[in-house]
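Shown here: the complex without one of its protein chains, the others still in place.
A and B are the chain letters, set down in written order, and residue numbers restart from 1 in every chain.
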Amino acid sequence: MDTVINLFCAAVLAGTPLLFGTLGEILTEKSGNLNLGVEGMMFMGAIAGLAGAYFYEQIFTVPSGIVAAIIAVVFSFLCGVLGALIYSFLTVTLRSNQNVTGLALTIFGTGFGNFFGDVLAGRAPSGYAAVGAEIKSVFQGIKIPFLSDIPYIGKLFFSYNFLVYVGVIIAVLMHFFLNKTRAGLNLRAVGEDPAAADAAGINVTKYKYLATCIGGGICGIGGMYVSMVICSGVWVFNCVGGIGWIAVALVIFATWSPSRALLGSLIFGGLSIMRLYVPLGIPIQIYDIFPYLATVIVLIATGIRQSKEHSIPKSTGLNYFREDR
Amino acid sequence: MSRLFHHSPREGREPLIRMVKRPQIPWAKANLIRAAALLGALLAGALIILLLGHNPLAVYADMLEGSFGSKVSRTETVKIAVPLLGASLCVALAFKMKFWNIGAEGQIMMGAIAASYFALFHHQNMPSWLLLTVMCLAGIIAGGLWGLIPAVFNAKWGINETLFTLMLNYIAIGFEKYLQNGPWKENPNGFPKIAMFAAEARLPRVFGVHVGWIIMLALVVIVFIYMKRTKQGYEISVVGESKNTALYAGMNVKKIIIRTMFISGAIAGLVGFIQVSGADFSLTESTSGGVGFTAITVAWLSKLNPIIMVFVSAFLAILQKGSNRIQTDFKIPASAASVLTGIILFFMLGCEFFINYRLIFRGRKEKRNGYSN
Partner (left out) sequence: MSEENNAIRLVNITKSFGSVLANDSISLDVRYGEILALLGENGSGKTTLMNILSGIYYPDSGTIYVKGQEVKIPSPKDAFNLGIGMIHQHFKLVDVLTAAENIILGLPGSVRLNRKAISAEIKKISSRYGFDIEPEKKIYNMSVSEKQTVEIVKLLYRGADILILDEPTAVLTPQESDKLFEVLKNMKNDGKAIVIITHKLNEVLAVSDRVSILRKGCSVGTVKTSETNRQELTELMVGHSVSLEIERPEINTKHGEYLKIVDLTCIDSDGHKVLDNINFSLNGGEILGIAGIAGSGQRELCEAIAGLYPVKGGAILCRSETPNGPVNENIVGKSPTEIIKKGVAMAFVPEDRLGMGLVASMDMVENMMLKSYKQGKGPFTERKKPRQMAERMIKELDIVTPGVSTPIRLLSGGNVQKVLLGREIASEPSVLLVAYPVRGLDINSSYTIYNLLNEQKKKGVAILFIGEDLDVLLELCDRIMVLCDGKVSGIVNAKETTKEELGLMMVHIGDEKGGETA
């Protein structure tokens, strides 16, 4: 029983960056933009969040953990937005190829993260960039009086760091937004058929920019989760290492539904930490390829059975130019 | 017309900037725009260098010095360019077919693993020329097969190839790590690494660099002719433009996808062989070292033209070699190469717009251009 609960908790913790990446990309793709730069935006968010908290700590001698957390969230979000903004400007305004632009963003973002990570480390007196214990503790699990103490339930639901709850809240809000609001309906129309949305008076450009940028910001927070929670506030070279790509695949697994993204990231989080909890007697390097192998299987399974309602927004990958004929 | 900026508060005003499709633009002017974009990218890079408190001119000069200054640095630069060029050829073949093969990384790795198998375990059994031939063939076949897997799934069931090829990268690298830590580990009790190749398994040198560079230049010509002049090359272009047209023309689209991806992967496999046998003399987890991704940039910037790829990959190799140099001289991290590559790619992608479209600002009367029927 304890193993199962531990596995579940570890899966939630490992799955949360995937959840952020997946949610960000779902929002992006709902606008018809296929942004393959998730990995890059996560790197950008990872370094921005860490650097934000780090400099805050340097400037104020008595840092407050809460303020540092807010700074990390805001900075990583904004840096993700910055990446997505470059992408939107190139694809929406300048109409460049979405695939290549997304890959360029990944190359850029990966370089950006590692570059500034190294700069930060190189300038730290100790030779590596790390935040202090005060700040580190805000990114550890929370403790809610009474709730966290309930046997099993407390550990299962009330023991995580605050970002886990932020991720779940974003998923719920996104589900509500897409299905129950006017703006959500408009966004879906933009992704399905931008010409029809345009003719109905929707500002296609605005929706594409907003959805892509907010999506990028959410991916950025996911990156910050990697640097602040998984790497405990220390810059680790190449820390995101493929999480962004799995998130892109999870969007397909989740069939563009935020609620199913919760399940998907939990499963994939579980796969990535399995070697610690489920001994199968195989080398750890083989365990490490499980998430990727599972992604391939998911791709194949979802690709073979396709439905009209739960499929990719129809215009995804194509740029819209009103005057094209 | 579409609007660059969103609604002004008052509805119904003429948009601030409108975009209008240009008629065809002269070749020289188009290249001028591209050159301006490259300059813009270098300026943006200079801005970052400036922000870090260095003199951009000095840094750029040091990069050039570091990649050209001495014979050693020149051979090092060529050694970086060779796999990049090979991977770009691999990627270009697939891209021409609009098959987004971003799995060159994994295909290189599988080729390298297969070649290494013979280098490590059969080097005593054959003469050097035979060993190298066998390693080369093994690399080609392994890379080709690794490219074949996503192609088969894509052709038969329409499985998204972008993510599939990408995931196969991680799986290939994971497999290498397993070999390195397990069965192929040199010293069971020591640091996890694979033994260096015996002398027979190493590629000979010509002008100070392993013969890989000659192989690659020959391959450029072959791929160029293959794409432009052969029936199979023609099939690739048609499938890339429209699968419906290909079917209509009686082409076996599935076969073409599978065949082309085998060739694409085989080229990557060849690169893997050249890397282990010519550059590293061993197999490591960084044998493919990201060239599979950078190659996408090269292929795209070259507009899938193999001849132009020679120059673009040389340029990016200079960037990378130069970045290694500035890391030692200025303490600027070597990741600067990917940041700069990304920026250049952004600018080059963006500049195509200005080749195809013209901007008209509010209140500016448009001059009438000549028109044909």
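Quick note on the criterion: a contact is a pair of C-beta atoms (placed from the backbone, for glycine too) under 8 Å apart; a residue touches a chain by one contact, two chains touch by 3 or more.
Being a predicted model, the structure only gives us computed values, none of them experimental.
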Listed residues A:N99, A:N186 or A:S265, member touching the removed chain: A:N186
Listed residues A:I66, A:A196, A:I297 or A:L318, member touching the removed chain: A:A196
Among B:S70, B:T133 or B:T230, residue touching the chain not depicted: B:T230
Contact with the hidden chain only, please: which chain A residues? 180-183, 185-186, 188-189, 192-193, 195-203, 308-309, 314, 322-323, 325
Which parts of chain B are in contact with the chain that was left out? 1, 3, 7, 11-15, 18, 20-24, 229-235, 237-238, 241-242, 244-245, 247-252, 365-366, 368-373
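By definition in this document, only the chains that are shown with their structure count from here on.
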Separation of mean Cα positions, chain B and chain A [Å, integer]: 27
Show me the residue ranges of chain A that touch chain B in the complex, using the header's touch definition. 36, 40, 86, 89-90, 93-97, 99-101, 103-112, 114-115, 117-119, 122, 203, 205-206, 242, 245, 248-249, 252, 283, 285-286, 288-289, 292-293, 295-296, 299-300, 303-304, 321-323
Touching chain A in the complex, chain B uses residues 1-4, 6-7, 20-21, 52, 100, 102, 153, 157-160, 162-164, 166-168, 170-171, 174-175, 177-178, 181-182, 293-294, 296-297, 300, 331-333, 335-343, 345-346, 349-350, 352-353, 357
